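For this depiction, one protein chain was excluded, whereas all remaining protein chains were kept in their positions.
Chain IDs A and B follow the sequence of writing; residue 1 opens each chain.
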Amino acid sequence: MLRRHLLIAGAALLAAGTAIAPSVTPAQAQESVKVGELFSYARMAAFADPYRKGWQLAVEEINASGGVLGGKTLEIVSRDDGGTTADAVRVADELVTNEGVEFLFGTFFSNVGLAVGDYAKQRRVLFIAAEPLTDALTMAQGNRYTFRMRPNTYMQTKMLVEAGRESGAKTWAIVAPNYEYGQSAAANFKALLAEMDPEAEVVVEQYPALGKIDAGATTQAILGANPDGIFNATFAGDQAKLVREGQLRGLFEGRTVLSLLTGEPEYLAPMGAETPEGWIVTGYPWEQIDTPEHLAFVEAYQAKYDDFPRLASLLGYSIPYVIKEMLDKAGSTDTEAMVDALKGLEVETPTGPVTMRAIDHQATMGAWVGRLTVEDGQGKMVDWYYADGADFAHTPEAVKAVRPAE
Amino acid sequence: MDPAFFFIQFLSGLASASNLFLIACGLTIIFGVTRIVNFAHGSFYMLGAYLAYTLTAQLMPILGDVVGFWLAIPLAAAAVGLLAVLMELLLLRRIYHSHELFQLLATFGVVLIVQDLVQTVWGPEELFGPRAPGFTSFVVIFGFRFPEYQLVLIAAGPLVLGAIWLLFNRTRWGNLVRAATQDREMVGALGVNQARLFTGVLFLGGFLAGLAGALQLPVEPANPFMDVNIIAEAFVVTVIGGMGNVLGAFLAALIIAQLQAFGILVFPQITLVLPFLVMALVLVVRPWGLLGKPETTTSHGFAGDRPLRPLGRTQQLLIAGTVAILLLLPLVLGEYGQKLALEVFVYALLAFSLNFIMGAGGMVSFGHAAYFGLGGYGAALLVHHLGFGMEIALLAAPLFAGLGALLFGWFVVRLSGVYFAMLTLAFAQIVWSTAFQWVELTGGDNGMIGIWPSDWASDRTVYYYLSLLVCGAAIAFLWRASHAPFGYTLRAGRDSTLRADAIGIDLKRHQWLAFALAGTCAGVAGSVFVFSKGNIDPGSLAIPTSVDALVMVLLGGIQTLTGPLVGGAVFHLLEAQILPLTDYWRALLGAAILVLVIAFPMGIAGFLRDKLLPDDDRGDDQREAAARGAAEKGRAEAPT
Partner (left out) sequence: MSEPVLQVEGLRKAFGGVIAVDTVSFEVAAGRLFAIIGPNGAGKSTCFNMVGGQLLPDAGRVQLAGQDITGLPPRRIWRLGVGRTFQVAATFTAMTVVENVQMAFISHRRRLRALLPTARKLYRAEAMAVLERVGMADQAERQCGLLAYGDIKRVELAIALAHEPRLLLMDEPTAGMAPKERIALMALTADIVRERGISVLFTEHDMDVVFAHADTLLVLDRGRTVATGTPDAVRDNPEVQRIYLGGSGVEAAQRAMEARA
C-alpha cells in the first residue's frame, strides 16, 4: 500500500518537474536586457496565443537586426499571471525581485492591469500594459510608471459614436456585459451620445452577466423598447448568442448597431457566415490593410506561424518596438530615464506612427472602424477607415481633471 | 405593456428553464445516489457541446443535414456519458470510502484537467455549430417572432422529465436508483451491486449533461468557458429543488429562468446575483430546498477523526523548530521568497480558520472567501475612504469580517450538510456581487489599489515579521480554542447533535459563535493579505478563493490541526511554482490534486500522522469499523 502511494507521488513530482521547464527566450552569450512579461495565457488562450506569437516575432526581428542599446539582446521572461490580481502581483514581484527584470509589460484583464500598475508605482518599476481597456489605468488611477498600448474603452466608444452620427438614430438600446468594461463602455456611450446629439436618448439598458447571457430574454427586452439603434459591448460567446437570437427575432432589422471589438479577427472569424451584416464596428481588417509596414508584418507573421494575425498579434508585435525605441532613447535601463523616454515617444508600427502621450501615458494606437458584411461565408469589414487614436483620446482638460499629478 | 410581449418573455424564460433543468437533473441524480457533489458536471456539459460540434461536422456531410445533426446530438450525449463512466471507474471508485468532500475535491481536479484538455483538442477560440436542421427559422406568435429552435428547447425539458419518470417508475433499474436515493444502505443490504449501480448512474448523469451541452450548440458556440459559466447555476437549481429530487430541479429551473427573464426588465443589473439571492431565500425558508427531504444524519464527523492529544515532546520540538526557522528565514530568503512565505502564512490562517468550523464543527463552508474578502475590503475601505492607517485597519477589518459572519452565520447554522455549504456559497456570492457592483464604494471589479503598509512596515522583511506575528497569533489563538471547552463543544456537536443536546449544549448558538470566530480569523488573513499586495478586488471573495481554501484543508487533512497549515503551504507553493511557468498549470494542478486524493485519502498531515504516530489502539479494520459505526449511528439516531 505504502509503496503504491510513493510510486504515485513520485510520478506526480516527475510530471511537475518536467513541466517546470522555464519558458525563457534563450539568452545569448552577450549582454542582454531582461524584460518581464505576464499575461493570462491559460485563461485567455484565444487572445493570448496570437499575442505571444506577435511579441516573439518582434523580439526575434529586433535581436536579428542588432538588438537594443547598441548590441544588447532583448530577453523576455514570460509568465502566466493567473488571471487574478492576487496571482498577478505575486508573479510581477517574482519577475522584478527574483528574475531581476528591468521592467514589465503585458496583462489582459483591467483589474489585473490596475493592480500591476499600482505595484509598479509602489516599487518604481516601469510597466507597459498591453490589453487592459479600462480608462482608469491612464486616467483616475494612472501613475508615473504605468503606460498603456491599446486604445481604451473611451477611445473605441468615441470612434463608434462618431461613426454612428450619420444614422440619425434618436432612441438607443445598450447591451453590455455586467462588469467594468461593459459598464464604462455604457457610461462613455451615454455621455458621448448626449454630447453629440442632445435629443438622442437611451431607452433600454441590458447588462447580462459575462458568459451567461439569456439571449432570448435580453433580445425581447430590447425589442420591447423598440429603439432606433443598439450599442453593443458584449463579445465572444455572449455576442454569438445575441446575434443568433437577435437575427431570428428581427432585432437588428432596420436598426443601427454599433458594436465594440466585433470586427477584430478574434471574434469575427469564428462567426463565419453568421456575421451580422451592416453592423458598425471597431476591428482589424488585417487582410485589407496595404500599407508597406503592415504588409511586411503580415508576411513575416504568416511565414513564421502559418496563421493569420489577430488584433492581439498586432498589439503583441508592436510592444517590443516601443521598447526598443524607448531603450535607445533612454540610453540605459534606469527606470526614471526609461519613463522619461517613453513620455511622448514616437514609434513606427505596422499601424503607422504611434505616440505614447506624455499627458496620460496612453498610446495613440488607433482602431479600424467599418461596416460588417459577409463574403464567401466569411465575415468582413467594408467601408473601413483607420481611426487614429490621437483624435479620440481624452482631452487634456479631461485628463487634468481626474489624473493624479505625479 | 403589451400582454403578448410578456407571453413571449415567458416563452423565452421557458427555453432557458429547459436548459437549466437538463444540466441540473443529471447533477441531482448523481448526488441522490452517490452523494457526490460533482463539480465536473459543468465539464460534461461543455464536452457535450464540443463533441456535438465535432460529430455534426463529421456526420452532416455524410448522412445529410437532418439525419446527421439529430444523430450527432444523442451520440455526443452518449459519448459524454461514457466519459463520466470512465471518471467513475478510474477515479471515483478508488475513493468511495473517503469522505464525500474528497470526492468533491477529485471532481474539482477533473474540472481543471478538462479545461486544458478541451483547449488542447479544440483550440481556444469559440466554435460555431450549425443551426438545427428543420428549426432554423422562426414562428410568429402574437405578432412577435419566436425562434423555432427555442420551441424545441421548451419541449426538451418536459420530455426529459417524462423520460426520467418512466425510467424511474417503470424499470427495475430505475426503481433501484430511486431506492438508493432514499436509502443507500438498504440497497446495499438487498444485495445490489452498488458499484455497477453507481456506474450506471454516472452514465445517466453524464448523458444528460452532455445532452444539455449538445442541444445548446445551435444557440451558443462551443467555448472553453461553458463549464464555469454553468456550474454555479446548475448547483443553485439542484439545491433549490432539493438535492436528489428531479421534479424539484425542474421547478427550480422554471423559477430561476422566469425570474431572470422578467427580472432584467426591471433591474437590468440583477443578472449577477439573482440566482444566489433566490437560493438564499429558499434555503432560509426551506432548509432542504423545495422538494428535498431533511438529511437524517446527526453526526458530521469524518472517518479517521481521533481525540485531540496534548503535544508530545517531539511535536513540541518540531513546532519550536518551525517557528525558529520562520524567524530566521528572511536571512536566507530573497525579497520574493519572503513575499511567498508571508502569503503562505495568510493562506495557512485562512485554511486553519476554515477547518475550525469544518474539521471541528463538521460545518463545510463553500463560502469562506467571503470573510477573507470582507477583511480585505474592510481594510481597504478604511484606508481608502476614511484615511486610516494600516495599524487601525489591521485591527478593525477583522471585526468587519466577523460582523459579516455573525450576520450570515445566524442563518446558515440552521442548515446542515450540503445545504449548509450551499447557503454559505449563496451568501458569499451576494457579498461578491455587492463588491462587484457597488462601484462608488468598492471600485467594482477593478477593485481598489494603493492599499500599502505604513512606512515603518513597508520594508518587505518588516512586513514579513508583521504577517508572521499577526497570522501566527491568530493561528495560536484558534489552536488554543480548539483545545478549550469551546472547541470541544464544537466537536461534540459534530460527533452527535443528539448527545450534545442531551447534555445541555445549545448547539446552534455555539456553531453560530464558532462561525463568527472563524470568519473573524479569515478576516485577519484577508487584511494582512491586502497590505501585502496593495490592492483588493472581488476575486478575493469569489468562488475560486473559497474552493482554494477548501482544497488546502482537504490536502492537508481535515482530521488534524496541523493539516490545514500543511495544506495551505503545499497548495500555495505548488500553485506559485507551476502557475507562471506553463500554459497548462490548471491541468498540472488538477493532476496533482488527483494524485493527492488517491494517494493520501487522509490528507498529507493525516497520512503522516497515521504512518508516524500510529495509535497502538487501532488497526486498519478497527478504524474502518469505527467509521462505519459512526455512519450507521448517524442514521439510526434520527427521531422516529
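Everything below uses one rule, namely that a contact is a pair of C-beta atoms (placed from the backbone, for glycine too) under 8 Å apart; a residue touches a chain by one contact, two chains touch by 3 or more.
Not measured: the values here are computed from a predicted model.
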Displayed chains contacted by the hidden chain, counting the whole assembly: B
Listed residues B:D183, B:E391, B:D455 or B:D506, member touching the removed chain: B:D506
Contact residue for the chain not shown (choose from B:A492, B:L565 or B:L579): B:A492
Contact residue for the chain not shown (choose from B:P3, B:P310 or B:G387): B:P310
Those residues of chain B which, in the complete complex, touch the missing chain: 298-299, 301, 305-308, 310, 477, 480-481, 483-489, 491-492, 494-496, 498-506, 510, 513, 615, 617-618, 622, 625-626, 629-630, 633, 636-637, 639-640
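To be clear about the criterion, only the chains that are shown with their structure count from here on.
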Rounded Å distance, chain A centre to chain B centre (Cα mean): 32
Chain B residues touching chain A - in the complex, by the definition given at the top: 1-2, 5, 8-9, 11-13, 15-16, 116, 119, 123-128, 131, 137-138, 144-147, 150, 218-221, 223-226, 228-229, 233, 257, 260-261, 264-265, 268-269, 271-272, 334-337, 339-340, 343, 436-437, 439, 444-447, 449-450, 452, 529, 533-537, 539-540, 544, 574-586, 588, 591-592, 595-596, 598-600, 607, 611
Chain A to chain B touching residues, read off their complex: 2, 4-5, 8-9, 11-12, 15-16, 19-23, 38, 41-42, 44-46, 48-49, 79-82, 84-87, 89-91, 93-94, 97-98, 110-111, 114-115, 117-119, 121-122, 134, 136, 141, 178-180, 183, 205-209, 211-212, 214-221, 223-224, 236-237, 240-241, 244-245, 248-250, 266, 269-272, 274
